[in-house]
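Missing here is one protein chain; the remaining ones are kept as they sit in the complex.
Right, chain A next:
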Amino acid sequence: MLNYLLFIATIGSIYGLLALSLNLIWGGAGMVNLGLAGFFAVGAYASALATTDAHLPIVAGWILALAAGGLAGLVVTLSTTRLREDYLAIVTLGFAEVVRLVAANEVWLTRGTDGISGIPGPWKALLGSDFNAVYLLIVLTILALVFLLMRRIDRSPYGRVLRAIREDAQVAQVAGKPVLRFKAEAFALSAGIAGLAGALYGHFTSYIAPDLFLPLITVYVFLAVAGGGTGRPAGALIGAYLLMVLLESARFLVELVPVISAVQRAALKELIIAVALILVLRLAPGGLLSERVPAAPRLPMEGKS
């Protein structure tokens, strides 16, 4: 039971990283990334290959995952600059599918649908049964660092420029903000974090394969960020853990339904998640912790110096 809880907490924290990644660009700059699973996969494969085939240390694999995700993000944003903004969503969706298909078919590099097994975990042999607890601590530390960075960005003039771009890129541009540079930077950072999350996932489960990176992951992360509150890192983080609770309880819940087959149970689980997303969007469109937007002052003369 303890191992199960540690497992859930670790996967939940990895979803937390993905939620922070999405929140930076979606909540922050209003860019829609439907290919989160693709950047997640890029990081997972980069680190897995670096530490198995190339025998690099795990930390080097993680740094590589961060860089590979960021680079992929940069390529995707810069290749869509001449398109209208909504096309970014479509391009990212396509990007994630391309990554998955490349992983499934370029057998020489990725071992195809067999996946990569035996991805080393830090001090795994030494720790034995304590591995899960130690790994959770490592993931939580990284999550905390990324969270602090995101909160810092959120409250900085840089974060305010991102919000300005979300609200109106044209006005931000004529006011002298290089919109494209801000967008590319934010997207690359976000994709890098998603890549790092992928690496953390691979080294935790020790096995990755193309069918672990389905678009459904992206949908889950959107649910987490929308439910927790777009535009605030704390909201995204809370949303990720709530999502994990929801995913796991949905799994137990469908077990209780009699008569239906296993396939139907899996479908029912997806149904519950879908209903949850609709309910969140309908009942709490701003999420649990919504962005703080200044209200009109009560006294018109307030603040006059």
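In this section, a contact is a pair of C-beta atoms (placed from the backbone, for glycine too) under 8 Å apart; a residue touches a chain by one contact, two chains touch by 3 or more; residues count from 1.
In the analysis below, contacts and distances are computed from a predicted model.
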| item | value |
| --- | --- |
| Per UniProt, the name of the complex member that is left out, chosen from "NADH-quinone oxidoreductase subunit J", "Neutral amino acid transport system ATP-binding protein", "PepSY domain-containing protein" or "D-alanyl carrier protein" | "Neutral amino acid transport system ATP-binding protein" |
| Identified contact with the non-displayed chain, of A:Ala172, A:Ala186, A:Ala199 or A:Leu223 | A:Ala172 |
| Absent chain, residues of chain A that touch it | 157, 160-161, 163-164, 167-168, 170-180, 291, 293-297, 300-305 |
